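With one protein chain removed, the remaining protein chains of the complex are shown where they sit.
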Amino acid sequence: MAGSVFGTLLTVSTFGESHGAALGAVIDGFPAGMELSAEDIQPYLERRRPGRSAASTERNEPDRVEILSGVFGGRTTGAPIAMVIRSTAQRSGDYADLAECYRPGHADYGYDAKYGIRDYRGGGRSSGRETVSRVAAGAVAAKLLKSCGIEVFAWVTGIGEERLNSDQMERIRNALISGEGAEHYLRLRDSLPTGIPDEETSRRALELIGRMREEGDSVGSSIECIITGVPAGIGDPVFNKLDAKLAGAVMSVGAVKSVSFGDGLSAMTARGSEFNDPFTVREGTVIPETNRAGGILGGISTGREIILDLSVKPTPSIFRPQKTVSSRGEETTLTIRGRHDPVIAPRAAVVAECMCALSLADSMMINMTSRAEYFTKFYG
Amino acid sequence: MAGSVFGTLLTVSTFGESHGAALGAVIDGFPAGMELSAEDIQPYLERRRPGRSAASTERNEPDRVEILSGVFGGRTTGAPIAMVIRSTAQRSGDYADLAECYRPGHADYGYDAKYGIRDYRGGGRSSGRETVSRVAAGAVAAKLLKSCGIEVFAWVTGIGEERLNSDQMERIRNALISGEGAEHYLRLRDSLPTGIPDEETSRRALELIGRMREEGDSVGSSIECIITGVPAGIGDPVFNKLDAKLAGAVMSVGAVKSVSFGDGLSAMTARGSEFNDPFTVREGTVIPETNRAGGILGGISTGREIILDLSVKPTPSIFRPQKTVSSRGEETTLTIRGRHDPVIAPRAAVVAECMCALSLADSMMINMTSRAEYFTKFYG
Amino acid sequence: MAGSVFGTLLTVSTFGESHGAALGAVIDGFPAGMELSAEDIQPYLERRRPGRSAASTERNEPDRVEILSGVFGGRTTGAPIAMVIRSTAQRSGDYADLAECYRPGHADYGYDAKYGIRDYRGGGRSSGRETVSRVAAGAVAAKLLKSCGIEVFAWVTGIGEERLNSDQMERIRNALISGEGAEHYLRLRDSLPTGIPDEETSRRALELIGRMREEGDSVGSSIECIITGVPAGIGDPVFNKLDAKLAGAVMSVGAVKSVSFGDGLSAMTARGSEFNDPFTVREGTVIPETNRAGGILGGISTGREIILDLSVKPTPSIFRPQKTVSSRGEETTLTIRGRHDPVIAPRAAVVAECMCALSLADSMMINMTSRAEYFTKFYG
Partner (left out) sequence: MAGSVFGTLLTVSTFGESHGAALGAVIDGFPAGMELSAEDIQPYLERRRPGRSAASTERNEPDRVEILSGVFGGRTTGAPIAMVIRSTAQRSGDYADLAECYRPGHADYGYDAKYGIRDYRGGGRSSGRETVSRVAAGAVAAKLLKSCGIEVFAWVTGIGEERLNSDQMERIRNALISGEGAEHYLRLRDSLPTGIPDEETSRRALELIGRMREEGDSVGSSIECIITGVPAGIGDPVFNKLDAKLAGAVMSVGAVKSVSFGDGLSAMTARGSEFNDPFTVREGTVIPETNRAGGILGGISTGREIILDLSVKPTPSIFRPQKTVSSRGEETTLTIRGRHDPVIAPRAAVVAECMCALSLADSMMINMTSRAEYFTKFYG
């Protein structure tokens, strides 16, 4: 396969380019019998939508999903679920000069080197717009997870130097895990244009974004994903460790440049005596008392919430003259025009969330076959 | 598949537990005609071997690889290459009490939750010893890459607070990339017990390790991998981005808790105008002038060296009493005995190196089919 | 994965139900740079189209394919090629009573047993209409093969007792292999309503079909596929033998009940001294002098044309009262109404052809990585 198919049992095949006729996803292996309609998917697309605010480009495409197959009488049938999002505004003209040269920070040159041909309209397949397919598919997986009390939450933890501090982070995490106050933070996340669930930090970040826009520049950002309700025992040893799969899943989102689990970054300087999470018994269940591991040990979930943190690079499309090379191999200067968000995380958070949902659902389906007794009981 | 098979075209299937009869790997899809013998693999196993020094456990197993198949007349035949490393010292007795309770920081509880049965001898399949299979397989992939001038180097960048500074890092990178002075640093890496290619930092780190050992504690560490010689155009868009695959590959190594590419961590606070690498032309080839991206843009290699950094958690097996829970669900205190390195990176670096080699070789093989003209020329 | 994704490097993901909004396919891993438009696909869909003649149902859907992605400036880009065929006539009413009981010879009961829910409109996902996606995808693969002089031909060899005899078969094969007279037979195949490339046999078969239609009955049929121009060396040993993959590919077409290669059926009574094909040298190339093996030995192509024969069961939808069971578990009698061809091969031949093309193209792409020297030369 060449990169646009994801998953082992629950597979997603995506398609579409930035300025093509349509984008979409085909989910194969999705269990039958779950209620599903476009209404389940639309809110996720809405969270990814451009033009929500000053933090986003103004290109206001509706991104309406159509389910073409796999649902009958309002329920999934086990057949592939094909979803299409038609493109409404295909203004290829804006991008004509991109045919001529390689944008710094973009995949243009790599695509040409690999394929010898490139759909240069808005980045083609390498555009962030590609993620609309992932969000559509992820929304379906997220619904399956929710049926078992599992929720994936992603939010923006900082934009440039405007960042949530560790106390704020802890408060948000605790609210999402316990459920108490979760509504409050999610409402902030979804209503504030930055996706940072704190009014003051968000306000400052928005100012920073405004400055970036004025200066024709862009700024990096960061995202945290937290997955609650995952039972212990999920994930496969060795190569398909739950964290390995999640890491691969989120690193496949365009601008993500790093991923860490739990207190993963500080692990490199920590002592074992402080980093190990002691086990305890809570309500009759074994569980780590603390969660520095981020919910996964040896690639298998511990029963604690899974926490991963991503750094996201600044939007590579900036409006200042940049040194680059033309496709004829001549050095040149490029000044990008058009509409581009100066920051990526506000729209990418839901994409990371959806990749986690797809990856986890796949691991959980595989896990249903982990014991001979399950097999014997199922067929006995 | 359930976790112990890696790769798409170049697949590796590994097996073996810490205290089982043998560990090994079967490589399928390896190209025919490459010279291969155990001598190519043995040095890699040597780098991973315990008991090299004060930094490592004393359990001194020789780890000799036997190639069972896939090689004829000294060359690979295209048939699966099976490699077996027989275990010599199987002292299950040392671990008998681990049957009874869950070690903090280990996968014990997760395995029980998942499988309902657990090979508790030294961690069984979840032991770091499992990685011997990956190293054997990775050595074979590394040889293929070397035939095209591609080298993967991994080294330890820090142990606890004893870390290489950014100048030292830059100097090592430049030496490895240019080749000038590379020998020197690699000799340091391979001769110093810490794997840190700097005498002074290594000496201080070794002192720290000594203190940890005395205190019955352990300490975290970090690794850098650099891959030189990769042509532009490698990696597949969307889910199988080169960085996504590499991230999944290295995160699948037991104690790795984070991965970042290039200046990935600082990306979250950077400006686009400083983070974008301008393109230039060098010896007739388009190439990024700087390499903040770490050699990959949009999931496809840029022609610059690929750089990834890993944080590694402290060895979870420490010799202090730890609060935990027994497999009967009762809270208890565990004091681990036996031999365990107080730090993981010195032996894990070669494992990360091997996972990078396997992942990259797979992507490069897939890439050979990326254009219709290649197909037509091959068969025309 | 759950069944609707095909291939290793060249993957096809299909979707759609008989009476859903649309059917389609997403091809991932297709090489970049090949000219492609809907015009390449439409003639294949035409050959599969119902209503061509007395041999087919009258349901005259146009089946127009739309390429949604993966093509830019008239060439493939390496990105997924999504193709959609919108359904025009969705008369669900005709099939309402099928919700209530299990049609003999159909997958209705199996689907209910498996999924607990069933899209009963015209068989839903298990309808022969599903194959329109395969034909669209196969047409694209066939074009790639043709660029190297490889052609896949499928034709109907018999309907019920009206069958081509072995002399006729031999004559057709020789024409297709040599090219001399190929046009003639292909014109007959495509113009005669039975798909049998012989006027007299076709006429008799058509009479038989007419009788079947009158009697409310149906009749079995058979198909031969011949693939010319395949170089020696294609196919992977052991599980992915070229014949094993082709067999799985064609057996996945609904009504196909058997597959044999070369003189495969008579092999069971043959002597080795007569069944072995001697090798000879022709125009400087080693080649089997005869072709009882059907072009494949040990799973690898020999350089001779590949020949496979399929038996196809009678259309299970007949218009006589049939004993069956309702979905409530009560025995009942069902009389199917609607439009159904009394024979399947005339429309299935192109489907078999397309499955062969997809399977072979995948094996050929994998084969490009079979030698270390190819790798070294590609990247050296």
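Which chain is which? They are A, B and C, in the order written, and residues in each are numbered from 1.
We take it that contacts are C-beta pairs under 8 Å (C-beta built on N, C-alpha and C of every residue); 3 or more make two chains touch, one makes a residue touch a chain.
As the structure is a prediction and not an experimental result, all values here were calculated from the model.
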| item | value |
| --- | --- |
| Sole contact to the chain not displayed, among C:102, C:155, C:185 or C:379 | C:102 |
| Chain C residues that touch the omitted chain in the full complex | 1-6, 8, 14, 102, 104-107, 109-111, 113-116, 125-126, 130, 158, 160-161, 163, 212, 217-222, 231-241, 243-245, 247-249, 251-252, 254, 257-273, 275-281, 284, 286, 288-289, 293-294, 297-303, 311-318, 320, 322-325, 329-331, 342, 366-367, 369-371, 373 |
| Touching residues on chain A - with respect to the absent chain | 8-9, 29, 31-34, 76, 78-79, 144, 147-150, 231, 237, 364-366, 368-376, 378-380 |
| Sites on chain B contacted by the missing partner chain, in the whole complex | 1-5, 7-9, 11, 13-17, 20-24, 26, 28-30, 32-33, 66-70, 72-73, 75-82, 84, 111, 114-119, 121, 124-125 |
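Everything that follows uses one rule, which is that only the chains that are shown with their structure count from here on.
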| item | value |
| --- | --- |
| Equivalent-chain rotation between chain B and chain A, CA atoms, steps of 5 degrees | 180 |
| Interface residue identity across copies chain A, chain C - same or different by half | same |
| Intercentroid distance (Cα basis), chain C paired with chain B, Å | 45 |
| Between chain A and chain B, centroid-to-centroid distance (C-alpha), Å | 26 |
| Geometric centre distance via CA averages, chain C-chain A, whole Å | 39 |
| For chain C, residues contacting two or more additional chains | 8-9, 29, 32-33, 76, 78-79 |
